[in-house]
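What follows is a single structure, written as structure tokens, with notes after it.
Note that one protein chain is taken out, while the other chains of the complex remain in position.
Residue numbering begins at 1 within each chain, and the chains themselves are lettered A, B, C, D and E in the order written.
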Amino acid sequence: MDFPGLINYWIVIILMMVGFYIVIAQGNLIKKIIGLNIFQVSVFIFYITVGKVSDGSAPIMAAGIDTYSNPLPHVLILTAIVVGVATTALGLAMIVRIRTAYNSIESDEIERAEILEDDK
Amino acid sequence: MFRSIFLAVVLFLLWLVLSGIYTPILISFGVLSAIIVAWIAYRMDVADHEGFPIQLSWKAVSYWPWLIVEIIKSNIAVAGLILGSRENIKPILIRIPANQKTELGQVTYANSITLTPGTVSIAVGENMIDVHSLSKAAAEDLKQGVMHDKVCRLEDLNYPLPKTK
Amino acid sequence: MMTRHTILRVIAKFMIPYILLFALYVQFHGDFGPGGGFQAGVIFAAGFILYSLIFGIENGRKVMPPWLRRALLSIGVIIFGGTGLFGLILGGNFLDYNVLLENPVAGQHLGILLVELGVGITVSATMITIFFVFASQDQ
Amino acid sequence: MFVAASIAILIAMLLAIVRAVLGPTIYDRILAINTFGTKALLLIATIGFLTERPEFMDLALVYALINFIATIAIMKFFRFSHLGYPQGKDEIGDL
Amino acid sequence: MAVEVISWLFVGIGSLFLLIGAIGLLRLGDIFARIHAAGLIDTMGLGFLILGMCFYSGFTLVTAKLIIIGIFMFFASPVSTHALSKAALDGNIKPEVDEDQRPDKRRLGAEE
Partner (left out) sequence: MLLTGISVIFIRNLFAVVVLAGMFSLLAAVLYVVLDAVDVAFTEAAVGAGISTLLLLGTLALTTDKELAKTKIKIIPLLLVIFTGSVLILGTRDMPNFGDAKAPANLHVAPRYIEESMKETGLPNMVTSVLASYRGYDTFGEVVVIFTAAIGVLILLGQGYRKSRRGSGKIINKNSGEAE
């Protein structure tokens, strides 16, 4: 395996797995949202690293520079970040409602409360 | 109202400094933005004598160099304290008077205290400021009241000089 | 008014106009440097949030009442869509800016400017709305 | 020269992260994030000079701005455990 | 050439103070002491680095923006520091001090 050339992907993957672990293994809903954010950021970094060109510069025209990084991933990620914050807001709003309904933000407790309700 | 207009002019100057591109369309956007922001500021009621202290501007210019020299001096002292042994660090809490007439003056004073490392103003009350200081020397310096008098003079040129201890 | 605590209020009063101006600067210079509608919207909202944090949500509401917020929310989308539709009416495709003016390059420039403005308005209105909704809940 | 400066900033950032993770009280963490923001600002500026395109100073300015607002918001939240207006008291601008 | 040397010098001093501040952030005993170390970073570190960069870039728009950043931090950093220390005091954290020269031990302006 080509060590220095691929290290960016490995970092991305480790980061992604950390986020993934938080999402599936943590009970707390707010932690889950943060895990989701970490996962998201890892995907963003993946896109940006793919678009990076060695010796390239930021894709804003200026005199005397002729290698630019790929602007397309930047555009995609730019929109993705804002959509990400919109979804985060929506998720957090749902957490607030869940809290008023079940008086808890731990997923196991919510499950328990639901079972209790079904039994009635 | 006068202040709002003046604020708009200042904002437009800031725009020119930031922009760096002087085509007619962008300059007209600049005028527009400055007017919009000044109007919002007028609605928010932030462009009053506290929010936009033009009455102080000239005196402030004479105060800042002195403050910067003070900051550098105390910085070196604090750096020595951090690198030195732990025994030298003797934190101290003091309460010092702040007889500035306006709240703006008090704020300037408190901020100056905080800006000089080694002393942090932790609470501001009526005519009093609580200060946490990293060493006794810095606290003694503050008690001398040099900075206090400077800020007072900044506020009003005719301020009678209080007796310095 | 004898409020006990003054530092934040005074400094916030001093800084808010400049933050808002900076937001507008980012908005209109997105074509030349980093920046654009998204960033400008968020910074504008941040300046506004600072105001509401320090002077209270009620004052923030007075400066920007709910109807204005909701109107801005839709106006942004309408500007964006309207620009696209205008291109359609003038004989181009949806969101085709070449036909907006005689000169295609100038048309592109105008189109991009309008679109960015729409994005900025929507984003800032969204952020302010979400903040107000979250902050005005009681526990 | 800017390489040395950015390495110094990176080391300082690392120390700030250590403080944030260790931080016995919540205030230590807030302090850490505040200084961390300052360092990020400086790092952006130095990187601008390193890559010889220093015209992106707007970025650093945004950092300063957002850092300040975030710190104020965190403090406000922590004092009242609410982002809204503290009701019933004359506490406009208090923190 | 002389300008370059000056800018080197300033950036060097700035970095040095930055590092000292960061060490202080780790080393000092309690939160109130650490605030002083952070103040070191905010004033000397930032100020000198920005000054050095100003000299390096010469008389351009970049310099203007750097100066704006400097002025902004000049106003903003004491405010956040002050807010932090006040909140810490309200949060019932007792500063470790050698002597407390305040007449009464309550914080100023506290209602209670």
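In this text, a residue touches a chain if its C-beta (ideal position, glycine included) is under 8 Å from a C-beta of that chain, and two chains touch if they have at least 3 such contacts.
From a predicted model like this one, the values you see are computed outputs, not experimental measurements.
For the chain excluded from display, the touched partners among the shown chains of the whole complex are A, C, D. By the touch definition given at the top, chain A reaches the unshown chain through residues 1-2, 4-11, 13-22, 24-28, 30-31, 33-35, 37-38, 41, 44-45, 48-54, 56-62, 67-79, 81-90, 92-97, 99, 104-106, 108-109. Not every partner is drawn; the one left out touches chain D at residues 17, 20-21, 23, 26, 29-30, 32-33, 36-37, 40, 43-44, 47, 51, 56, 58-59, 62-63, 66-67, 69-70, 73-74, 77-78, 81-85, 87.
Against the chain not displayed here, chain C makes contact via residues 30-36, 38-39, 42-43, 45-46, 49, 57-58, 61, 66, 73-74, 76-77, 80-81, 84, 94-95, 97, 104-106, 108-109, 111-112, 115-116, 118-119, 122-123, 125-127, 129-139.
Quick note on the criterion: only the chains that are shown with their structure count from here on.
Shared contact partners of chain C and chain D comprise A, E. Seen from the Cα centre of chain B, the chain whose own Cα centre is farthest off is A. Looking at D-E and A-C, the interface holding more C-beta pairs in contact is that of D-E.
Inter-chain centre distance (chain B to chain E, centres taken as mean C-alpha positions): 14 Å.
In terms of their C-alpha centroids, the spacing between chain A and chain E amounts to 33 Å.
Residue positions 4-9, 11-12, 14, 22, 32-34, 55, 134, 137 of chain C each touch two or more of the other chains. Within chain A, contacts with two or more other chains are made by residues 58.
Chains touching one another form the pairs A-C, A-D, B-C, B-E, C-D, C-E, D-E. Only residues 57-58, 62, 65 of chain A touch chain D when the two sit together in their complex.
Those residues of chain C lying in contact with chain A across their complex are 32-34, 38, 123, 126, 130, 133-134, 137. Chain contact summary for the complex, chain B toward chain E: residues 14, 17-18, 20, 71-72, 75, 78-79, 82-83, 86, 89-95, 110-111, 114-118, 120-126, 128-130, 132, 134, 136, 139.
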